[in-house]
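One structure, pasted below without further comment.
With one protein chain withheld, the remaining protein chains of the complex are depicted in position.
So, chain A:
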Amino acid sequence: MGSVLAASSPPPPGSGVVQGAPGLVSAPPGFSMPSVPPPSVPGQPAGETGSPLPNPGTYEECHRKCKEVFPIQMEGVRLVVNKGLSNHFQVSHTVTLSTLAESGYRFGATYVGTQQTGPAESFPVMVGDMDNTGSLNAQVIHQLTSAVRSKIAIQTQQHKFVNWQCDMEYRGDDFTSAVTLGNPDVLLGSGIIVAHYLQSISPALALGGELVYHRRPGEEGAVTSLMGRYTGNNYVATLTLGGAGAHATYYHRANDQLQLGVEFEGSMRTQETAVSFGYQLDLPKANLLFKGSVDSNWVVGAVLEKKLLPLPLSLALGAFLNQKKNKFQCGFNVTVG
């Protein structure tokens, strides 16, 4: 879930490293990860090339602003120690004690290269971590040209490769397209291809689509979905419609302290719908960040993050309560450095 430092300086929206996403690693706080300029709001000046329409960002980022408002479920105790060895290299040690998941130790390393493409962007970026059983998560992101970015991600479970994927992203003046190849296996003839396209229609409106094609011996299929995003002065509304269901998010920045998010998910396949409401209270003067959420499945959750200045220490307390199933879960994180 990250420290207060990461939360008070929100992670760059274009970063390919997202905390909590399966198969990907989280960037240690305080490290600059490749960022993507957020989509422009109406009235903002056009891009550098003089195009009247701004680049809309990537397809995955569209729901991210709302998702970041919600608290992340925590369980057990976690101690994270980050140590920067140089301007380009940082290591982290994570000890986890948990009753639901495996307890253990993880060692993480991050390298940021010397090819600087922007004030907060340097390439290549290599992030990896390994736990005490030998399971590895690794990611390499590199800017090949000014418009093309590539990423390779690998996940292993001990000695066995579980996930491996490669993606290429092309950023035009007013559009972004990306192709991801997941778990390709030439011998078996299996794999997954995901194609994204997002086009700015107006400075506020962006429309796009996603095509997922999967293949394995004896079976193949494709799923498509369409997406629309509207950006206002202090809000972002996004809607994704596909064969599997619908996903709508609304993000609203009420003021400097308060951000709100509402999310709707509906699946035709599982015949289930859910609505969640989340809010984030940011008080930098008090070194405090509070996130809360409540959803239609009677799950109430909250996370409190506090920087314990002048110590380089951050404390996070989280709790989730499922009223329907009578389940309670709480967690405690300490981050040093």
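By our rule, contacts are C-beta pairs under 8 Å (C-beta built on N, C-alpha and C of every residue); 3 or more make two chains touch, one makes a residue touch a chain; residues count from 1.
Note that in this section contacts and distances are computed from a predicted model.
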Report summary line: Per UniProt, and picking from "GATA amidotransferase", "Mitochondrial import receptor subunit TOM6 homolog", "F-box/lrr-repeat protein" or "Proteasome subunit beta", the hidden chain is "Mitochondrial import receptor subunit TOM6 homolog"
Query - Sole residue of A:Q116, A:T273 or A:Q323 that reaches the chain not shown, by the stated touch rule - result: A:T273
Report task. Among A:V262, A:L313 or A:V334, single out the residue that touches the unshown chain. Result -> A:V262
Query - Omitted-chain contact residue, chosen from A:A248, A:V299 or A:A319 - result: A:A248
Query raised in the report: Taking the full complex into account, what residues of chain A touch the chain not shown?
Result: 235, 248, 250, 252, 254-255, 257-258, 260-262, 264, 266, 271-275, 277, 281, 283, 285-286, 296
